[in-house]
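Note that one protein chain is taken out, while the other chains of the complex remain in position.
The block that comes next holds subunit A.
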Amino acid sequence: MSESYLIKGADLLGAGRQDVLVDDGVITEVGRVTAKGATVIDADGLVALPGLVDLHTHLREPGREDAETVATGSAAAAAGGYTAILAMANTSPVTDTAEAAERVFDLGRARGLVDVQPIGAVSKGLAGEELAELGLMARSRAAVRVFSDDGHCVHDARLMRRALEYVKAFGGVVSQHAQEPRLADKSACCHEGELSGRLGLPGWPGVAEEVIVARDVMLARHTGSRVHVAHVSTAGSVEVIRWAKSQGIAVTAEVTPHHLMLDTTKLTSYDPTYKVNPPLRPAEDIAELRKALADGTIDAVATDHAPHARHDKEHAFAEAAFGMLGLEQALQVVNTVMVQPGLLTWAQVAEVMSVTPARIAGLTGHGRPLEAGEPANLTLIDPAATVTVDGAASHSLSRNNPWHDMTLTGAVQTTLLRGRPTLLDQEVSQ
């Protein structure tokens, strides 16, 4: 028994109205299609994109299932239009073995709302001292290709060099959380500048990111390997990445929705919802990040979705946990700050939120063109809807939503994973 859906009248990547017939997990026809017993999904006025791929999701399972589980994070992802997410390794225990990676992978498949692809730790226990079993994770059922100590910077230059060399054997990539710990230590929580001076919050200077990005692109050049810069947040980092690309160095970079939209002035309230690492930056950086995403210097949008239980945020700002939610509003934010102002077309959104992230992560079944014969991973967004975000209505177990009460443009309507709706008319499938 095959399941078929006929998506009627979708605006395909913003390039015009088409019908899309999906049968048995595969796109079978695009064009003018008549329903032949297929369930019709009315997509009038909706834009169709390949299913989104998030390079940077924190699921808290194992270890902090009170903040998020693979299942709840998957639901949030489906609600945001994602069909695949990469789960960061900083769980407890850390994803630094083949077994740990396979466990996360299996939990994702069991829930079945998105493909959950584990990221492996670069170093054992994220301690930054010895390489984790990168090769065993790569050879595991989870076929890990992205490695990151995210949450921590791989700051030892020699360890970073070895990691970059080692992952070449299986086409892996190292995703770096760029934060020179001597320039921005654990207490650093506010962009260093006039505001941090005035608020008396420990400064996190942009240069702490930039020196690591600069070092890592040189190491990538030396080793001939691929480096990926997680959550780029400053104009200076953009400058370095632009230069590195002009030299043919294999560097890719991601930017988060919050760094594209929210600036450092949010911190004047000392509201820990806005405490994130790297910190929110000034408007000048935001303008550069948008430009860099538009011109391809930054390759991808990644959420850095970081759920936290309420009691981990209800501390004094400097002592609250770092991180904010991202999966459910990412596409709306990109629509609001990039598409509506004319900085990105929908075809480019498909590139930065699906095609390129899938390529960076080595996921061959995602980020594919919406054509006959391709896997039916796709998402439908109503680009004109005006939505006031209700953080309490989240599918995530956590409520640290920086967009709560803000008005964004666009609503994710429907998501299909291999031909089955995981989100249908804004309802997540059970």
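As a working rule, a residue touches a chain if its C-beta (ideal position, glycine included) is under 8 Å from a C-beta of that chain, and two chains touch if they have at least 3 such contacts; residues count from 1.
Going forward, contacts and distances are computed from a predicted model.
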Choices "Branched-chain amino acid ABC transporter permease", "Pyruvate flavodoxin/ferredoxin oxidoreductase domain protein", "Aspartate carbamoyltransferase" or "Carbon monoxide dehydrogenase" - which one is the UniProt name of the chain not shown: "Aspartate carbamoyltransferase"
Option from A:Gly200, A:Gly248 or A:Gly373 whose C-beta touches the chain left out: A:Gly200
Of A:Glu68, A:Glu133 or A:Glu192, the one touching the omitted chain in the full complex: A:Glu192
Contact with the hidden chain (one of A:Arg109, A:Arg141 or A:His315): A:His315
Touch criterion as defined above, residue of A:Phe170, A:Trp243 or A:Tyr270 at the omitted chain: A:Tyr270
Missing-chain contacts mapped onto subunit A: 192-201, 203, 205, 269-272, 311-312, 314-319
